[in-house]
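Every protein chain of the complex appears in place save one, which is left out.
Take a look at chain A:
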């Protein structure tokens, strides 16, 4: 309990006084709770890594780095390699990021830069966010019954006309990279759009005034001033969206075709780490479970690296454009 050195302050009628012992107690209790909540998150992450790492350890010891560079997954011969899955994970997420990122940022611009009335924008925003509430498996079904049939004529035309370009190099046989990436793009759209909307909203009005005061047209104001100002927030949105795409499981397991191959073609079936885990676990024996745990560690590491690199780029833009250290 702190002593009050000012209790003999001049004004006799002053109601000023020190905080009570209870106030100080509440203060420290609150600090302890906040601190332990934060610590719990770190502990949880470490625990998950520890557990999965422990289960994966036998596979790690046996296969080493050849697990990452190998291209076959054969339980019979106990050959396990996840390079096609790593490729599929990164390729599908990258395609989804390009599509979903572009649309997400465009929607955010549309919703925040006075194109429509604020109330209508709020309605729109809610609708976009509703996309995030649709279960993954529903996206998967929608992909199978709507997206794939819709893509088929387009894919056939592209393959027959532009088949010499590697990305159109194969025919669409059904599930494959293109429908998976398309659905994935829609799935990450709400994440990208919502966070980008917030980034634009955070821009003070005075910045907009400054832009128009210089005599910019609306597009010049958006492209040359608002976008750079929101860039760190937009980057954060893209990193989060990419992270979501990397880990997305159910819809991809239904749409990507689960085929162990590395192919640039958008119409070829492929596989991702997450969908490998989902589709192989139910029937996996002990040896394969260990290999799958190793794959889970690889997926975790990829997500971790993407987030760290993304955060680094974001910090760099904050320093570069906003002058904060």
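One rule holds for everything that comes next: a residue touches a chain if its C-beta (ideal position, glycine included) is under 8 Å from a C-beta of that chain, and two chains touch if they have at least 3 such contacts; residues count from 1.
Here is the rule we go by: contacts and distances are computed from a predicted model.
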Name per UniProt, for the chain absent here [options: "Imidazolonepropionase", "Phosphonopyruvate decarboxylase", "YfiR family protein" or "Phosphate ABC transporter ATP-binding protein, PhoT family"]: "Phosphate ABC transporter ATP-binding protein, PhoT family"
Residue among A:63, A:208 or A:244 touching the omitted chain: A:208
Residue touching the undisplayed chain, where the options are A:31, A:201 or A:320: A:320
Hidden partner chain, residues of chain A it touches: 204, 206-217, 220, 224-225, 228-229, 231, 319-324
